[in-house]
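Okay, here's the structure, questions in a sec.
As you look at this complex, bear in mind that one protein chain is not there, while each of the others sits in place.
Here is chain A:
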Amino acid sequence: MPAGTLYRGREGMWSWVAHRVTGVLIFFFLFVHVLDTALVRVSPEAYDEVVATYKTPIVALLEYGLVAAILFHALNGLRVIAVDFWAKGPRYQKQMLWAVMSIWIVLMAGAVYPVLGHAARELFGS
């Protein structure tokens, strides 16, 4: 690693990479999501048919991944804002990243049952 950089290859860089990757993924999801929602203007049957695929176990897993991406991007986005606007933000950027990751783990644990519960019931019987 080149000397004299505090940033490259450390927490700051990896959180930036993850923020970028999650942001791009969410954007692509949103594009498809507006298209599928537009089916309410075609017919109730067309809409319900597509939404039915949202309720299958495999897509439930994708939804869990989407929740993971959104929660990280949202929490880390607030951290970026704090780094930019809070006088002590840059000094505590690392601690704030650990706070982001802790809250993220707790929320992701809490999301397991609501998001994946119906898929588990379908796969393993209720």
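The criterion applied here is as follows: a contact is a pair of C-beta atoms (placed from the backbone, for glycine too) under 8 Å apart; a residue touches a chain by one contact, two chains touch by 3 or more; residues count from 1.
Just so it is clear, contacts and distances are computed from a predicted model.
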| item | value |
| --- | --- |
| Protein name as given in UniProt for the chain not displayed, "Succinate dehydrogenase", "Alpha-D-ribose 1-methylphosphonate 5-phosphate C-P lyase", "4Fe-4S ferredoxin iron-sulfur binding domain protein" or "Tryptophan synthase beta chain" | "Succinate dehydrogenase" |
| Candidates A:Met13, A:Val40 or A:Leu61 - the one touching the absent chain | A:Val40 |
| Absent-chain interface as seen on chain A, which is shown | 20, 23-24, 26-27, 30-31, 34-35, 37-38, 40-41, 43-44, 47-48, 51, 54-55, 60, 63, 67, 70-71, 74, 77-78, 80-81, 84-85, 111, 114-115, 117-118 |
